[in-house]
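Everything on this sheet refers to the single structure shown next.
A single protein chain has been omitted; all remaining protein chains appear in their positions.
We just call them A and B in the order they show up, numbering each chain from 1.
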Amino acid sequence: MAKSIDVDNLNVYYGDFLAVEGASINIAPRTVTAFIGPSGCGKSTFLRTLNRMHEVIPGGRVEGKVLLDGEDLYGPGVDPVNVRRTVGMVFQKANPFPTMSIYDNVIAGYKIAGSRKNKREFDDIVERSLKGANLWEEVKSRLQRPGAGLSGGQQQRLCIARAIAVEPSVLLMDEPCSALDPISTLAIEDLISELKVNYTIVIVTHNMQQAARVSDRTAFFNLAGVGQPGRMIEYDETAKIFSNPTQKATEDYISGRFG
Amino acid sequence: MSTTIAQRPQLSGQPSDLVGARLPRWAPIAVGALAVALALGIRFALGWTGWGTAFFTAAALFVIILTGWSFSVEGVRRAKDRLASTLIYACFVAAVVPLVLILSYIAIRGIPAFSVDFFSHSMNGVTSRREGGGLYHALIGTLEIVAIAAVIALPIGIFTAIYLVEYGRGKFAKAVTFFVDVMTGVPSIVAGLFVYTFLLLGFGARPFGAAGAIALAILMVPVAVRSSEEMLKLVPRDLREASYALGVPKWRTILKVVLPTALSGLITSALLAVARVAGETAPLILLTGYASSINFNPFSGDQATLPMMVWDQLGKRSGTGTSDLTEARAWGAALTLVLLVLILNIVARLLARLAQPKTK
Partner (left out) sequence: MSTDGDNTRRNLRVGSDPDAALERAAAEHGTAATEAAASRLAERAAHHESATDTLTPPPADGDRHADTGATGGGTGISGQSVRLGDRVFKGLAAGSGGILLVVMAAIAIFLVWKSIPAFTDNEGNLFTTQSWNPQGTPPIFGVAALLFGTLVSAVIAMVIGVPIAIGIALFISIYARRRAATALGAIVDLLAAVPSLVFGMWGLYFLIPNTQGFQKWLNDYFGWIPLFNNATATTAAQYGKSLLIAGIVLAIMIIPIVSAVCREVFLQTPRETIDAAWALGATRWEMIRTAVLPFGRAGMISASMLGLGRALGETIAVALVLNSGFRINWHLTEPGGDTFASTIALKFGEAGGNPVAVAALVLAGLFLFVITLIVNSIARMIIARRKEFTA
């Protein structure tokens, strides 16, 4: 299921503005990779290019290659709709569809695509996905209630369940815990280490402890100044980044001497 | 397209389900050309005379061919997407075309009537068979009546908005909010009928200009309340707090801080409210009567307005050749009315744009 990601010298533009310059990275399947760095350094932007979500923003485009198991996401004939099916995403703010029930939220990916499955198949998917997101026990008695009625942490796990329901190969997480309390954060972090067994996970986080706790490898992004493009400064084993980084900028950031 | 990811064979390095068959970029243009060509062919083959049918045939062919092609190549999801996009674009065309048609049609019919005399003369003594005459009397009436309506409605509207934004709490405020909504929905003819029963029947009065103004004021109040409310809400809370912190009482804060800050916005909303009622015809039929001569006094005697002049001239057309004269005058007055309303709107919106940097 899980696939590798290889990015080679990628530039990301919004209109004429170069947001990220020359990013390269190799991500192995079934690992957790964390992107850290100061605000505005382009880590979220870069993350969005991994499932072509940046194209949703007017003027968003890339130069370079993103290979998913060797296949270029930006190759000719590649349909972004299919890319996003294969590379799932969880956002900073939990975003269950406000008008849908918990049940419908989980199978939203199938409903959107107009997939014809019978009730039992959907029931199975809902149960499997909610169990996968460690949410089943909490919501199994109220699947038909609105998804927006859950707590923040539950909503975020519902979004994870929705993302894994369509069985993607890669799961992108854009600061999934930044709006959550510590206990909910812990629940999501536990979930990430469980999901790693089946998925390649890339997570953007502002929280360095979180990066240290959950990730196998870490990439540090930085930018030279306002209006300058963001760059990937260093990418290595998480333990190495946090104990003995090669770059001065990384060390400054890690040790809180940044800025 | 319907293959689910779950059943996907684990391939690597080969083009797999990331690649979706897509129509070439030029597909819509090509289909469009084909549809037009086909429609023209059908038109000549069947000997149609009009262009309207050919146009709609081309449009229908375009939708059918493009959706069908997309369905066969790209699958059902993409086909639906294309169909929806096509229909949404079509909606836009289908609505903008008649709306542009309307405006250009009035301009084309109205401009020939324009002359210096047309703006400086009344219709006094001008019969439907005679040339000349103008809308001066009607312009005077419209300006006076709308001005009176504004004088009545705007203070009430703005004060109500102040109440709702600054004081509004509890049942009374909820009732006011509800009835502002209800009042927005009151048809103009009903407002006219009310003033007729109340003022003209009730006091046994003859039609006069100000009676129309009252009906217009009833229509104007809810619009003014709504838009002023929005403008007052744009005033940042910090400003109010800064004033309270200086020990300024609430009413002076509203008067000296809130209202001046929102002033340009309030003027905008006032102009929009005025524009909204300036073209109203229905209540005036019941209330102001129509005089073909100039009447400067809105409180006594029949008074002409632009919409009533159009109505009067349309009523006098006979269907024979001489009706051209009355029709031309009607279109001229209608165009003047449209220009008046559009200018009010454009000025209001420009003001709103000027006001924006201050509030945001």
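The criterion applied here is as follows: a contact is a pair of C-beta atoms (placed from the backbone, for glycine too) under 8 Å apart; a residue touches a chain by one contact, two chains touch by 3 or more.
Just so you know, these numbers come straight off a predicted model, no measurement behind them.
Among A:N82, A:S129, A:T185 or A:T205, the one in contact with the hidden chain is A:N82.
Among the residues A:N11, A:N95 or A:S178, only A:N95 touches the chain that is left out of the figure. Annotation: of B:V19, B:I65, B:L143 or B:L193, B:L193 touches the absent chain (contact as defined above). Residues 50, 52-53, 77-78, 80-81, 83-85, 87-92, 94-96, 98-99, 101-103, 105-106, 109, 155-157, 159-160, 162-173, 175-176, 178-183, 185-191, 193-194, 197-198, 201-202, 218, 221-222, 225-227, 230, 232-237, 240-241, 244, 247, 249-252, 254-255, 269, 272, 275-276, 278-282, 285-286, 307, 310-311, 314, 330-331, 334, 337-338, 341-342, 345-346, 349, 352 of chain B touch the missing chain (whole complex, contact as defined above). Chain A residues in contact with the hidden partner, per the touch definition given at the top, are 51, 53, 56, 58, 81-85, 88-89, 91, 93, 95-100, 108-109, 111-114, 146, 148, 159, 162-163, 166.
Just so we're on the same page, only the chains that are shown with their structure count from here on.
Distance between chain centres (mean CA atoms), chain A to chain B: 46 Å.
Residues 2, 4-6, 10, 12-22, 76-77, 80 of chain B are the ones touching chain A in the complex.
If you check the complex, the residues on chain A that touch chain B are 1, 3, 68-71, 73, 75, 77-79, 81-83, 85-86, 110, 113-115, 166-168.
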